[in-house]
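What follows is a set of notes on a single structure, which appears directly below.
Here the complex is missing one protein chain, while the rest keep their positions.
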Amino acid sequence: MHSVFGRGNAMAAYTLSVLAGLTFCCFLSTVFLDYRTPATINTRQVVVKSIPDYSASREKNDLGYQSVLLLFSLIFVAILNCCTHLTHLFNWNVKQLFLYVTAEYQTPSNEFNQVVLWDKIILRGENAVIDLKNIHAKYYFWDDGNGLKGHKNVTLTLSWNIIPNAGLLPNVGAIGSHSFSFPPEYTTSRV
Amino acid sequence: MDAWDDFKRMNKRQMLYQALSFGMIVSSALMIWKGLMVVTGSESPIVVVLSGSMEPAFQRGDLLFLTNNQEDPIRAGDIVVFKVEGREIPIVHRVLKLHEKSNGTVKFLTKGDNNNVDDRGLYAPGQLWLQKNHVVGRARGFLPYVGLVTIYMNDYPHFKYAVLVALALYVLIHRE
């Protein structure tokens, strides 16, 4: 504290430790919160088509491997009539929500499958009221194999990953999901 | 230089003491790191985000805390840190698709939030899926900006050596 520089240095160090303490308080105040919220999802039209997945089958072509593509282009999932209020999730320690819709199912070849069909980033301050109709899936729904035709029970759930200012990164599933089945025949229509 | 004068005035015993306290700092840092490795099960429990491919969630210089508990299954939406053959630096991306067999083997595909396409182009040539052995850890905790110093060190190697030398000299020479 004997010189101007010494005083400035000590003060900056003290301010930084106070900042660390405040950040920790902010983290503590939100760490036990429950971020679950009801959401509704449903599908409008579901078709299944047999199409090789060229991005994943360069090697597997010679094994006669064919992936199965679900076509969303024809109004696949009119999802997310949902989560009318994610706004309340944005407390002072939430920087961003990463929303994603996962299809979960079981096939003879794989016991557990998850495919993300759609996602969205909601930053703090943006509209967090989700009410979407007739949206198309963002990513192709390719099975690993051909287990989708006639599949009886595919479950769609909405989840979100919370990105805080500082703290944990929980993945939270919405309360409520939607199950649907695929038609037993491949579609022939071009979409 | 004050510190240098201090140093010249030390006797043998004091110099040994300085060297010992320097060793103490180094070894306790190592201990904490290795201890964290045991607790989290990850070979690198704390990583600094080096690219902008997960923006706006993670910026360059943010710090991530990882765990890699084997009982805890990987699920779609998880943020994983993985290593690909032929690439030195681990990548932090989100799981997009995942297929798990009944014997527990799992394969999955990742994508960066800020990227338009999935990561197959980043994997080793011909590699289509990631597996458990590629995973360094899964992001569980987040602290912004703290790793910025590391970023500068990576970008300017001279700066890194300057900082390291200055720190070592300070610890060795400075008297308690």
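As written, the chain order gives the labels A and B, with residue 1 at the start of each chain.
In the analysis below, contacts are C-beta pairs under 8 Å (C-beta built on N, C-alpha and C of every residue); 3 or more make two chains touch, one makes a residue touch a chain.
Simple rule for what comes next: contacts and distances are computed from a predicted model.
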{"item": "Chain not present in the shown complex, as UniProt names it (candidates \"Eukaryotic translation initiation factor 3 subunit E\", \"Vacuolar protein sorting-associated protein 45\", \"Large ribosomal subunit protein bL21m\" or \"Signal peptidase complex subunit 1\")", "value": "\"Signal peptidase complex subunit 1\""}
{"item": "Candidates A:G21, A:P170 or A:P184 - the one touching the absent chain", "value": "A:G21"}
{"item": "Contact partner of the left-out chain, one of A:T40, A:N91 or A:T187", "value": "A:N91"}
{"item": "On chain A, residues whose C-beta touches the chain left out of the figure", "value": "1-4, 7-8, 10-12, 14-15, 18-19, 21-23, 25-26, 29, 90-93, 165"}
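The rule is short, and it goes like this: only the chains that are shown with their structure count from here on.
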{"item": "Length of the line joining the C-alpha centres of chain A and chain B, rounded to whole Å", "value": "25"}
{"item": "Parts of chain A lying in touch with chain B, wherever the complex brings them together", "value": "55-56, 58-59, 95-96, 98, 100, 102, 109-116, 119, 121, 123, 139, 142, 144, 159, 161, 163-169, 171"}
{"item": "Contacting residues of chain B [partner chain A, same complex]", "value": "56-58, 75-79, 94-102, 107, 113, 118, 120, 126, 128, 139-144"}
